[in-house]
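One protein chain omitted, others in place.
Up next, chain A:
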Amino acid sequence: MQTLRASWFGFEKTWTWYRRNWRATAVSGFLTPVLFLVALGLGFGSQVRSTALIGGVPYLQYLAPALAVVTAVQGATFEATYPVLSQFMWQKSFVAMVATPITPAQVLYSQMMWIGSQMLLRSVVFVGVAAVVGAAAGPGILWAVLFATLAGLAFSAPLVAYSATLEKPEAFTNIFRFVMMPMTLFTGAFFPVSQLPQWLLPLVWLTPTWHGIELSRGAAFGTLGLLPALGHVAYLVALIALGMALGVKFFHRRLAT
């Protein structure tokens, strides 16, 4: 209870910042995903023949629930890198927080709360727009909000922990290039992963995006079985738990030694 309260105060601070500065992230957070949906789903999709492999639905509807997931993971990746390092090194807000009754672990929780709420907010907006432009096959697309947020947290939790170990931001560029980018393009959002070479699949299965897409798309089209669903959720939750456990350790090391 105490922990939740303390973490909430940290969340409040970021929210206060956001209320003043939300315009700075509005384009990347809300507009870009919608532009992708319009350009690829509506524009490019108008030239794509629906096949059995994509479930026989229009490409726009095939794309939308998955795009919610990849954009959430992208957004979470950004939130888990520069802003985290900055609050250790440049702004030092985390350093200021642990001089109060707030503990390093609670600082981490407040940060994860913030990332989760951001992904939730963005996914709600995205799914709303998707419904308006006819990208929703049915009410099942609402599940995308939950699964996109979950996938975003699953990737950002270990990444936040990693960011807490860094002294300079150069490593982030490599994460964007060599992890986030392929994870966006080759985990089944834009085309079925069965089109990939066999040997790549185990790598795909490791990514939180693939699990998120399986969940989100399966829920949207009503093809998701209970057992696979539990399996995917368990994997994502395990990543969050692992990331947070490491995060608690690294936040403590960074802020309290």
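What we mean here is this: a contact is a pair of C-beta atoms (placed from the backbone, for glycine too) under 8 Å apart; a residue touches a chain by one contact, two chains touch by 3 or more; residues count from 1.
Keep in mind that, in the parts below, contacts and distances are computed from a predicted model.
Trainee: Name the absent chain as its UniProt record does, using one of the following: "ABC transporter", "Autoinducer 2 import system permease protein LsrD", "Protein FixA" or "ATP synthase subunit a".
Mentor: "ABC transporter"
Trainee: Thinking of the whole complex, not just what is shown, which of A:Trp17, A:Phe176, A:Phe191 or A:Tyr235 touches the missing chain?
Mentor: Only one listed residue reaches the unshown chain, and that is A:Trp17.
Trainee: Please identify which residue in A:Ser46, A:Gln91 or A:Thr173 touches the non-displayed chain.
Mentor: Spelled out, the listed residue whose C-beta touches the missing chain is A:Gln91.
Trainee: Given the contact definition stated above, which residue among A:Leu53, A:Ala234 or A:Ala256 touches the chain not shown here?
Mentor: Looking across A:Leu53, A:Ala234 or A:Ala256, the contact with the absent chain belongs to A:Ala256.
Trainee: By the contact definition given up top, give the residues of chain A that touch the hidden chain.
Mentor: On the side of chain A, residues 5-6, 9-10, 12-13, 16-17, 20-21, 91-93, 95-103, 255-257 touch the unshown chain.
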